[in-house]
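A single protein chain has been omitted from the complex, and every remaining protein chain is retained in its original position.
Chain lettering (A and B) follows the sequence in which the chains are written, and residue indices restart at 1 in each chain.
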Amino acid sequence: MLKLDWNLLFTVINLLILVGAMWYFLFKPVRKILEARQAEADRENALAKAKTAEAEAVKARYEKCLSDTEEERRQIIAKARKQADEEYKKIVNNARSTAKRIEADATEDAARSKARIVADAEQEIADMIAIATEKNVGERRGAGYEDALYEQFLNEVAKDEAVSEPEKAEGETE
Amino acid sequence: MDQLSEIINEELEVKEVFRIPIFGGIPVSESVVVTWIIMAVLILCAFLLTRNMTLHNISKRQALAEWIVTKLSGLVEGMVGERGKAFVPYLCTVMLYVGIANISGIFGFKAPTKDLNVTAALALMSIVLVEAAGIYYLGVRKWLHKFTEPIAVVTPINILEVFTRPLSLCMRLFGNVVGAFVIMELIKTITRNILLPAVFCLYFDLFDGLLQAYVFVFLTSLYIREEIE
Partner (left out) sequence: MNTTLIAIGAGIAVLSALGAGIGIGIATGKAAEAIARQPEADGKINKALILGCALAEATAIYGFVIAFLIIIMLK
């Protein structure tokens, strides 16, 4: 047990073979597997990171889109409001001018009909005066006749006025 | 007492198993044959454990192989340091071999580490590895310069260390195994019951055997680390 001989060399060779075999059969394959797993984990990690970044980008785009839509909505509303305002003003102006025109028309109408009525009345008064004068001249007999004449004249005036009054009111309401 | 010394002598004597019929016959001792058996067992285990390895859905075999490799590598790497990573497989293999060789007495073999040839070979390989690592990592000039550190006076001691280190490695392992064996034989002889030897066997054969394997690798990696850093 205490002498050194050839067996020392054998043991060295044995050990070298054992180290090589263990490297080939145990350490190399296991390390390969571990490294492959590590690489896969790294890859998956990178992939997950990329996915996250992508999702972030999509989210940012969506948010931008949302804010854009909001802006657009606001613009549309503002535009619509402006348009409506304009429309409203236009309509109101229209209506106002129409009313003015109608009023003017009505005033003109009323003035014309008044003038006509006045002219008519003057004509009639003139006619009546003519008739009265004719009658006065023709039948200057008895006091009773004059009274009857006055009566007749007043009646006629009253009738005229009753006719011309509603005509005038109608023209104003239009 | 005569009987005891006879047993011890017989057990410690390394028998010649056969002769290789060249150069007038080279004797092959029992320790080499047991080493072959241990090698065969280790390689077979490694081969069976790492067969059909997959990336996913690993089997129990693969899990065991990965566990062994990761744990052993982590343990040795902690001792040899980051720079000595290249030596990890060698040191792991030596640890496995010495550990199994030390406890092979339990399985009825004659432990190869009881043969001075085996421990001397291990120590020789260790010191060659240490110096080779020094030359490889530092270059010849720096490696030579390291002998004069920290001061030039200690150069003889440093050179002497190249020889005392493997000697101490070799003798420590050998002495521990032989000592444990002799003590176990003594206990077996003086006690008649089975319980006491069983308890001491746990300490001397199993614990001490594995501890010496660890110490051997620890010292080797310490020398390597010291040399390359």
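Keep in mind that, in the parts below, contacts are C-beta pairs under 8 Å (C-beta built on N, C-alpha and C of every residue); 3 or more make two chains touch, one makes a residue touch a chain.
Nothing here was measured: the structure is a model prediction, and the numbers come from that model.
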Point to revise | Sole contact to the chain not displayed, among B:V32, B:V178 or B:I224 | key: B:V178
Point to revise | Residue of B:L4, B:I58, B:L138 or B:L211 touching the missing chain in the full complex | key: B:L211
Revision key, fill the gap. Omitted-chain footprint on subunit B covers residues 168, 171-172, 174-176, 178-179, 182, 211-212, 214-215, 218
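One rule holds in what follows: only the chains that are shown with their structure count from here on.
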Exercise for review: Could you please state the distance in Å, as a whole number, between where the Cα atoms of subunit A are centred and where those of subunit B are centred?
Suggested key: 94
Practice item. Using the touch rule from the top, collect the residues of subunit A that touch subunit B in their complex. Key: 1-12, 14-15, 17-19, 21-23, 25-27, 29-31, 33-34, 36-37, 40
**Study point:** Interface residues, subunit B side, partner subunit A - complex
**Key:** 12-14, 26-29, 31-32, 35-36, 39, 42-43, 46-47, 49-50, 53, 55, 62, 65-66, 68-70, 73, 89-90, 92-94, 96-97, 112, 114-118, 120-122, 124-125, 178
